[in-house]
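Note that this complex is displayed minus one protein chain, with the remaining chains in position.
Naming follows writing order (A and B), and every chain is counted from residue 1.
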Amino acid sequence: MALILFMARRLFYAAILVIGVLILSFLLIRLAPGDPVDTLAGQMGGMTEEIRAGLRSEYGLDQPTLVQLGIYLERFATGNLGYSYFFNLPVLSLILQRLPATLLLVLTALVLAVVSGTILGVLASRRPNGLLSQAITVVSVIGYSAPVFWTGMLLIILFASVLPILPVSGMTAAAVSGGWLLDSLDVAHHLVLPALSLAVVYLAQYSRLTRASMLDVLGSDYVRTARAKGLEERKVFFKHAFRNAMLPIITIVGLQFGNLLAGAIVVETVFNWPGLGRLAFDSVLRRDYPTLLGLLFFSSLLVIVANQLVDVCYRLADPRIKAS
Amino acid sequence: MAGTGMPLLDISGLSVEFRGGSRTARVLNDVALTVAANETLGIVGESGCGKSMTALAILRLVPSPPGRITGGRIVFEGEDLLQASEQRLRDVRGHRIGMIFQEPMTSLNPVLTIGDQLSETLVKHLKLDARAARGRSIELLRAVGIPAPERRVDEYPHQLSGGMRQRVMIAMAIGCEPQLLIADEPTTALDVTVQAQIFELLRELRDRRGMGLILITHDMGVIAEMTDRVAVMYGGRVVEEAATAEILSAPAHPYTRGLIACVPDLDAEEAPGADLVEIAGMVPSVWDLPRGCPFADRCAEAMPRCVAEMPPTTVMTAGHSVACWLHQGVPS
Partner (left out) sequence: MSVAGIPRTEHPSLEAMRMFARSPVAVGGLVLLIAILLVSLVGPLVYVADPFDIVAAPLSPPFSDGALLGSDQQGRDVLTGLIYGGRATLTVGAAAALISVVIGITIGAVAGYFGGTVDEALMRFTEFFQVLPSLLFAMVLVTLFSPTLTTVVLAIGVVSWPGTARLTRAEFLKIKQYDFVAAELAIGARRGRIMWKVILPNALPPLVVSATLAVGAAILFEASLSFLGLGDPNRMSWGLMIGSSRSYMLSSWWAVTFPGLMIFLTVLAVSLIGDGLNDALNPKLRERR
């Protein structure tokens, strides 16, 4: 019951955030230099006056600003994210087409980073000054400092010319269609490098954070209590320390989901991965504003959904959090 | 066990060191203590004197690094715990020796239910199955005076008050009917009425189960109320030890006298606001212990020798020993 109330309240805030994003993109269209019609049409050369007039009336551009805003919000509320004149498709279908590839990439990287990051962090916390601990610290500083696209490119150079065992571009091999299983394997094969480049930064960060968090928790009073009870060290570690140590990781994963999406834009561009990020890059190149704004809206929505999920996870993991 | 004359717990020569960088702190120095079954030993002293460290050392829970037990024997029921394997030690912890810590607010795991935290000890040591452990947990909660234990057992620590949490800690510590219970300032974090209830509970449990009890406190009033014998600790050493009545009536060490003077009046109901005497000066840092008696710089009766040399522990009368040059008979 409390959970439902909690969810309802979170959804209410989420709705406000979504409307905020829409208002922001509306303002951007108005503030951009030049005629809003050009912005909405994506500065397509040789546009007929017919299309321009159509756009003008569709968006109510001859109406007062507030009415325009109303029309704009209404359009989004009905799922109309605009029309891409470059791709000749509604923005929404364009986005939905590309969404699975991005979700596959981002979620794979996220799971990879969280799972291996926490495992490494826990292992390192057993020996706070051991080799693994030092390696994690070094790798996380290096991983943080290296631009994602650069590591991606180095991987491509390595795997394209030196060690050609992994594909470095695209999501599928052109000729393959060997049934469901082979196709999946093919995609997985193509996924390795992009997911790895995206995950490595977060992997290092999460392992460092897990290590610090575990060390913190291992020094806490309740862990001492658990030891004083005569529990096996394994149980002290996993039942008593680990669950508490994971709480800050959950928070960070939620906060960084936006960054992860940003990383996906770059990684998809580097590896020609046909997802939302690649779409964003293409629309920047073509000055395809409707698509770009649609993407901004849609990715904000993704971040909001991710944050909601993280909140629920946190609530499940920490009984102290009340609906607040 | 009773009647053999062998104490339940016999600590001798216990020393603990902390290392920080190139420096070494002697946190415990040649500590000797005994506890018999059905007896309450009080350990008293200001904070930083080594009381809690002694308690942790008994279960080999000294945080390491930086701490290390460097010497001594801790003989419990005839077995030296310092020689025991980790495996063996885990059988003793929470089973033969229970421990209650001073911070009930932080000593329970916030993400596990009360029942879960109580049961795991029972499952581990008494080999109960989950169902039986739950039933026994409810009984234990009832035994320590928690109302509606059937409901409380499924709650989380944050849903309980400090006093209730300390009761849960006690329930946890006595769950396997230990021979020895160590209570490290069990009431400092609680308010006065709850304090009295907790002490009443501890006393009742000791009497009913015949446990040995080590009660650590900085409060001479609690010592007078609860204990049979007292060890006074200062600077990581036991500076005086005797039966409680003897300590209160004839304290030998100037530090003990100072502690007793701090209590307004132990027997008579004095008007509130009576002068609270404090011992002037501060407890020396364990990183910077003097060569001689650690209390010398605060002691009104200090002699040159006190600064130069640590006094040995001498027996004054049967069961009353002290480490102070004032009681060394004829100085050499």
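Assorted remarks:
One rule holds for everything that comes next: contacts are C-beta pairs under 8 Å (C-beta built on N, C-alpha and C of every residue); 3 or more make two chains touch, one makes a residue touch a chain.
Quantities reported herein were computed from a predicted structural model and do not represent experimental measurements.
Within the whole complex, touches from the chain that is not shown fall on A. Although one chain is not drawn, the whole complex shows that of A:7, A:262 or A:312 it is A:262 that touches it. In the full complex, chain A makes contact with the omitted chain through residues 13, 16-17, 20-21, 24-25, 28, 31-33, 39, 137, 141-142, 144-150, 153-154, 156-157, 160-161, 212, 215-216, 255, 258-259, 261-262, 265-266, 269-270, 280-281, 284-285, 287, 289, 292-293, 295-296, 299-300, 303-304, 307.
FYI, only the chains that are shown with their structure count from here on.
One simple way to say how far apart two chains are is to compare their mean CA positions; for chain A and chain B this gives 53 Å. Within the complex formed with chain A, the residues of chain B that make contact are 59, 61, 63, 86, 89-95, 99, 101, 103, 106-112, 120-121, 124-125, 156, 158, 169, 172.
Per the touch definition, chain A reaches chain B in the complex via residues 219-222, 224-233, 235, 239-240, 243-244, 317-320.
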